[in-house]
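Note that one protein chain of the assembly has been removed; the remaining protein chains are unaltered in position.
Chain naming follows the written order as A and B, and within any one chain the residues start at number 1.
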Amino acid sequence: MAELLECKNLTKKFGSKAALDDVTLTLGRGRIVGLLGPNGSGKTTLIKTINGLLTPTSGEVLINGEKPGIESKKVISYLPERTYLNDWMKVKDMLQYFADFYDDFNMNKALEMLERLHIDPKDRLKTLSKGTKEKVQLILVMSREADLYILDEPIGGVDPASRDYILDTILSNYSENATLLISTHLITDIEKILDDVIFLKDGHVVANGSAEDIRAAQDCSIDAYFREVFRC
Amino acid sequence: MLSKVLKYENKAMSRIMLPLYAALLASTLVTGILLLISKVRLYNEDNFSYYLTQPDAVSRILEIMTTVFMISFFVLIAAVCVATFIVILLRFNKSCLGDEGYLTFTLPVSIDDQLWGRILASAIWSLLSLIVVFLSIILLIASAGLLPDFFEGFIDGLKELFATEGVVGFLVQFVCSMLVSLITAPIACFFCLTLGQLIMPKHRIAGAFIVYFGLSFIEQILVSFLGYFGLKGDYLIDFMLENDFMTIMRGTLWYELISLLITGTIFYLVTRHILKNRLNLE
Partner (left out) sequence: MPWKLSADKPIYLQLMDHIKADVVAGNYKPGDKIPSVRELAAAAGVNPNTMQKALSELEREGLLFSERTSGRFVSDDPARIEQTKVTQAKELTHDYLGRMKQLGFERDAVTEFILQNNEE
């Protein structure tokens, strides 16, 4: 069976600037991987390329052995940093939208999660607060039974209590063979759940390995190691 | 998948268009009734004019109300036309080029389906708006009680029309051109928006306008270019001298149809390429 995600000498240039420079990495199945790096390191570019929103300048990215396309989009569940929900629909309309376009969408799971968060499916998206909208987006993404979940800054603008809930949700909806790729710069909150970490700096991969190995080898937390590697 | 895209595009458009249609229809009925009452109360059969036979308060009010509603009727007609155009543009801009694009382009749907869903929805609602406006006008004439007269004049006109040679062919061509432009017009709009986003990512609307004017400019140049080389010029003059009106009209329609198809295809392919390979959502 092909690897879940493979990047081979992936390069993406914008004009003369390389946002991704000769990136080579592989993602196995059933892992929680942290994509860590400061702003501008190429995390979002990498994620967009995996999702087919950007085309590589050179090199390739393969999902289950295939280039990004309709097949890869069926198995990737993506939570972008922004709110991508339209304003006019109601929450339940949005759920139906996902059910219509994604075969692997689990409606019951989504409804359950909404209830636990006391979000009324009949509310219009427009009337929800930013934080609530983000939770709805997370619920939509985690209710799909995908092979690869890509979460871009899932706990970025969220209060500490909600952060715990989100990490809980992520851990409890994690199916054994699915892989989670979490991109964030809030490492302390998230490092305890990571299997592997990838450090990205100026479009290069500067570290790639198991979180526990790094902790043992460096005798410090991933957060501390990060600060060392990316010292200004 | 195309049907699903179409379903949601229709849903989005209907939210705005249906209330407008309802408003227009309501306005039509009210205005029509007012006209009818005016005709009965104020119309002077002798000199075919509306004048105040009884210049009392009620008639005054009636006169003013009728005028106001007539104006609002025409305003609503204009509103429906303008709104249709704007909604088509806004829907595309929002769902493909804005934040919603993150959702749109990560769905397991081909770019072709995404485009055609929007093109077809635009065509459907443009046609609907046309029909609604047309019906409203007919309805207005009908409720003002003028339908029989209007109808008579219409039938006479038709009889004369069909007596002319080549008219049927012309009408068929005309309808075909209209249907084709229902498809190619949204494609051209999407092209302007998409290319505009590419050249001016921070000011998408301005970019789209620049593309639009750029296109018009190029078209002007091309036409005069052809004219300069006498290709079209001589041929055109000969053509116009040798043939009757109907053939000229039909020839013009052919020319337009072909250029619509060619530009439509080019615009579609370029838009598709940009969306697939050069889209950089912010």
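Simple rule for what comes next: a residue touches a chain if its C-beta (ideal position, glycine included) is under 8 Å from a C-beta of that chain, and two chains touch if they have at least 3 such contacts.
Every value quoted in this text rests on a predicted model; they were computed, and no experiment measured them.
Every visible chain touched by the undisplayed chain in the complete complex is listed here: A. Remark: the residues of chain A touching the chain excluded from display are 30-32, 167-168, 171-172, 174, 176, 188, 191-195, 211-212, 215-216, 219-224.
In this text, only the chains that are shown with their structure count from here on.
A straight line joining the Cα centres of chain A and chain B is 44 Å long. Remark: chain B residues 1, 4, 7-8, 12, 15, 94-95, 99-103, 105-110, 276-281 touch chain A in the complex.
Residues of chain A touching chain B in their complex: 14, 48, 51-55, 70-71, 73-74, 76, 78, 80, 82-86, 88, 97, 100-102.
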